[in-house]
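Here the complex is missing a single protein chain, while all its other protein chains stay put.
For clarity, chains are labelled A, B and C in written order, and residue numbers in each chain start from 1.
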Amino acid sequence: MFKVTEAPLDPQPIVQGVLKESHGAVVTFLGVVRGWSGGRRVLYMEYEAYKEMAEKKLVEIGQEIRQRWQVEDVALYHRVGRLEVGVTSLVVVVAAPHRGEAFAACHYAVDRLKEIVPIWKKEVFEDGGVWVEGEPMLEEK
Amino acid sequence: MFKVTEAPLDPQPIVQGVLKESHGAVVTFLGVVRGWSGGRRVLYMEYEAYKEMAEKKLVEIGQEIRQRWQVEDVALYHRVGRLEVGVTSLVVVVAAPHRGEAFAACHYAVDRLKEIVPIWKKEVFEDGGVWVEGEPMLEEK
Amino acid sequence: MQVKVRFFARYREMTGQGESAVEVEEGTTVAQLLKKLSLGFPELDNRHFLIAVNAEYATLEQPLRHGDEVAIIPPVSGGEGV
Partner (left out) sequence: MQVKVRFFARYREMTGQGESAVEVEEGTTVAQLLKKLSLGFPELDNRHFLIAVNAEYATLEQPLRHGDEVAIIPPVSGGEGV
């Protein structure tokens, strides 16, 4: 349920993998490669991960969600490698009895992924590529 | 993009139908028939709609979202009829450049659907069925 | 003049019919129509529902016209679990 992979991401089996009879709500987030960045045409993206650590951090996000919302059924899949425009780079699925916690936990998971999970992307334009860097973390852990 | 239907709901083509090159974020909500309600085993659900009005109200929710978040790519599909446990009754998809407005607009759409869209569900147990009624609207429109 | 009344969910089951053609006087309001209907269906007196006229929420004061479609709208409950 917590994976960094080079393979294409298909949300449907991921949803089926977390869904239980007690659930009424499933919130899915798809991160998709945009064709534009800062007004410039994007050709494709290169995603790179520190895989062993990234998967460990994805599991940690799942644990944080369990503690905060008592929500257990969470999946986080991040694809890496060269990804074309329109392709799904990230799938986050949260299934829960009710929609409030499903929305909150899914949004939290994406925010948290962008803070602590060692994955990077390079936007490639016609005239070259640029590594995107997020906000530096304020304090070191 | 705004439909009340008896046919099974498949999120994948609905997502493809709203996705554009400018989008980086797609939030999908699935409403699923729960196997339990108030500690009782649910056999199945019966959903009923005032179809013409319900579809009109779904379109209105799309308009409200466009005004609030400048988000245009929204789909709302509600299935009606007899639905077994685990089956998807509702699919809401919002695609947007960034995740903040996609999460907010999708959550809003589900909340709003449960306020104004004339669709009802009957929970059917071993010993009979009960029409579920939401909160009465505080003021009439 | 005639209006069509539509019943949904518990009211459809209660009245045993999805819709009914009702003869009313010219200029009848929604409230007056409901009063007339409640003679046959006393449960319609409780007013735990809204009214739509021609697929739009309406007030009790709204005057009806020939051919209008009036719907009894109990509190909606679409989507997932409550």
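Heads up, the rule we're going with is that a residue touches a chain if its C-beta (ideal position, glycine included) is under 8 Å from a C-beta of that chain, and two chains touch if they have at least 3 such contacts.
All values derive from a computational prediction rather than experimental measurement.
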Among shown chains, those touching the left-out chain: A, B
Residue among B:25, B:45, B:61 or B:119 touching the omitted chain: B:25
Residue, one of A:1, A:19, A:53 or A:124, that touches the chain absent here: A:53
Residues in chain B touching the chain absent from view: 24-25, 97-99
Interface with the undisplayed chain - residues on chain A: 31-34, 37, 47-50, 52-54, 56, 78, 89-90, 110, 113-122, 131-137, 140-141
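What we mean here is this: only the chains that are shown with their structure count from here on.
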Rounded Å distance between chain A and chain B, as computed from the means of their C-alpha atoms: 24
Geometric centre distance via CA averages, chain C-chain A, whole Å: 48
Where chain A touches two or more other chains, by residue: 24-25, 97, 99
Shared interface positions of chain C, touching two or more other chains: 79-81
